[in-house]
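Take a look at subunit A:
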Amino acid sequence: MIFYVGAFILIAVGLYAIIIKKNLVKIIIGLDLISSGTNLLIVSIGYVKGGTAPIFSHPGILPQMMVDPVPQALTLTAIVIGASELALAAAFVAILYKHYGTLDIRKVRGLKW
Partner candidate 1 sequence: MNMSLMVLLLTPFTGGILSYLGGKIHRSVRYTFAILFSSLTLVELFFYYNKPVNHFVLGKMFGSVMILQINPISWLFAFIVTTISLLAIIFSVNDMEGRGGLDFYYFELMVVEGAMLGITLAGDLLTFFLFWEIMSWTSYLLIIQGGNKSIKAGYKYIIMSIIGANSMLIAIAMIYGKIHTLVFRNVAMLLAASPHGFDIAIFVLFAIGFFVEAAVMPLHTWVSDAYSEAPSSVSSVLSGVLEKIGAYGLFVLLYALFGVSLLGKLMPLRFPSPTIMYTIGWFAGISIVVSTFLAILQEDAKKLLAYSSISQIGYVVLGISIGTSLGVAGGLFHALNHAIFKSLLFFTIGAVIYRTGTRNLSELGGLIKKMPVTFTGTLFGIIALAGVPPLNGFVSKWMIYEALLQKKEVFLLILALIGSTGSFLYVYRLIHSTFLGQLPEKFKDVKEVPFLMQIPIWLLSLGTIVFGIWPGLAMNVIARGEKFFGITPIKYNLYGFPGGNGMGSLKMINISSVFIAGLIVAYIIFALGAKTHRISQYDNYAAGQVVTKDTKYNYSYGFYMFFGRVVNPVFKWSADKIYLAWARSANVFGDYMRRIYTGNLETYSSYIVVIISLVGFLILLGGKIW
Partner candidate 2 sequence: MVKNILIAIGLPLLAFGIGISFMGFKRKIGARIQRRYGPPFHQPLLDIIKLLSKKSDISHGIIYDLGPMIALGASILTIFFIPIPGLKLLTGSADVIALLYIMVIGSLGMGLGAGESANPNSSIGIARALTLMFGYDLPFVIVIISVLLKYHTTNLYAITQAQAGGHWAMWVLPLSAIVGFIVIYGAMGEHPFDVVTAPHEVATGPMAEYGGKHLGLLFIDHAFHVYIELALFVDLFMGGASNIGWFYVKMFVLFLIIVFFDEVLPRFRIDDAVRFYWRWPTIIALTSLIIVLIGG
Partner candidate 3 sequence: MEKMTEQQFRTIGNMLRKRSLWMLHYCTGCGSMELPAVGTSRYDMERFGVVPYITPRQADILLVTGYVNTKTLRRIVTVYEQMLDPKYVVGFGSCPINGGVYWDSYAVIKQLDRYIPVDLYIAGCMPRPEAIITGFMHLMELIDKGKATGYKRYKENLEYYKENQRKVLE
């Protein structure tokens, strides 16, 4: 349970950062927090207390003791995707800084309506 709460707190903090913080880098951190929270959530879903790796060929391990392997696979994928996203975001921020000379999002308002 604590994992779930923790995960959602992480997500909430990430959203908070995106909405409130004016610094582009902090916004990226917010994004990272969200994806970390999500990953935490996925892993915690598959987690069984005291479980082991799900290896069917290994004798003596009951199926209910196994940790669900699927969420872990999902997490791995999600981490990869999140990382690439962050990299792209960082690149954008770098170019934005080149254009505007600042990291303040309040200055980056060329497009509206």
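The working rule: a residue touches a chain if its C-beta (ideal position, glycine included) is under 8 Å from a C-beta of that chain, and two chains touch if they have at least 3 such contacts; residues count from 1.
These made the cut because all candidates are chains of the complex that A comes from, given by their letters.
If you're wondering where the values come from, they're calculated on a predicted model, not measured in any experiment.
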Checklist entry - Of the numbered candidates 1, 2 or 3, which one touches subunit A within this complex? => result 1
Checklist outcome for this item: Seen from subunit A, its contact residues with candidate 1 in the complex are 15, 18-20, 27, 105, 109-113
